[in-house]
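The structure that follows is given in the form of structure tokens.
Certain chains of the assembly are absent from this excerpt, and the rest are unmoved.
Chain naming follows the written order as A and B, and within any one chain the residues start at number 1.
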């Protein structure tokens, strides 16, 4: 268990988030009982106040004394039948546990040791104390609207934005060209293209394969003197025809290197068998 | 006066007038500052006014009440104009071009030439730029507003008259009338057909 677990809801019972009443840290006779629990924002706050009343540096406080003071405080509040918020009682129980472990012989110590718990409690109180002082110093600064004032009736600065539009001559006529081009009636023409169909390529390649037993490159199967566009079509069709003939077992295909010439020859009956 | 640390009352009057939400009279100042002598307040005001007379702010009296205000010669600082340069959008450029070639032209006509609807703001932008003006109404049903270009338009685009705008033949020669597909084919060398001739001509407009 660490003090970090001791977290209490604010604004409930003794812990309150309303405007500070100011009774909490008042310098009452040391152990005099506060009736205004409202002054504390929780058990840690009360502990800090008690620690401060040891009138020593927070680094030098006696945790045992502090525990006693706190427990004493709680006892007296109970004796007076004051309704104490649960968080104060939880802290009291934890501190009673801490005290008893601190008084126990060393060897029976559990982990974390009571020294560690005590030291961490002390560190927490130091940190809370530091922030409380920082808050006080912050609030004491020259604050706008309280200590210093800004101009009551500034004229204000106004900036009017004006747009300077830009467009050049070329963009203008290009724009007109685009409108005209976009809205001009479009005429689509489909042009006849010389092609070699797959069927005619199949006929052509198998006929030519019947003539010779030698390897021939694919290009040799293309019609000579074909114009470029027909030639490209013929190349594609002849290639597919060659694959088809190879699939049917009527031809074999060889290529020695990647992207090397593709060679083709008739598959003889003997080779098939 | 020597401008070393001013007297306490002068500082007090200075701060009070600075923080005040309204101009203050000598009476108001005197009572605010713990019933000072009015004569002392007046002296302080005179000192302050003298101190500030060459500065960026002045202490001035208006109908017996005092306040700080910006020096008159710096009043322009309170309102500044920022010029922002922006390119005309493509839609606005097209509309401007249509108006230039076909003016005067109604919005409906612009839309039918562009083939798309024209956002309300587009014409506003062109008018804000000072290049287009409303030029009356067309005497047809509905009496639509017609638009025309302005002298600033000619000036901005370096034109003497609207007739300096290139004609369709010139646009075509410059490739500006080529539909996108043909232009693409031309680039890739796969096509040699001419773009179909668009045979509408700009409306000839007498100036």
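Criterion: a contact is a pair of C-beta atoms (placed from the backbone, for glycine too) under 8 Å apart; a residue touches a chain by one contact, two chains touch by 3 or more.
This is a predicted model, so every value here is computed, not measured.
Protein chain copy numbers for the full complex, given in the shown labels, come to A x1, B x2.
By our rule, only the chains that are shown with their structure count from here on.
Subunit A meets subunit B in the complex at residues 149-153, 155-169, 171-187, 189.
Partner subunit A is touched in their complex by these residues of subunit B: 15, 18-22, 67-70, 77-88, 90, 92-94, 96-98, 100-101, 113-115, 125, 128-129, 131, 156-159, 165-166, 168, 171, 174, 176-180, 193, 195-196, 198, 200.
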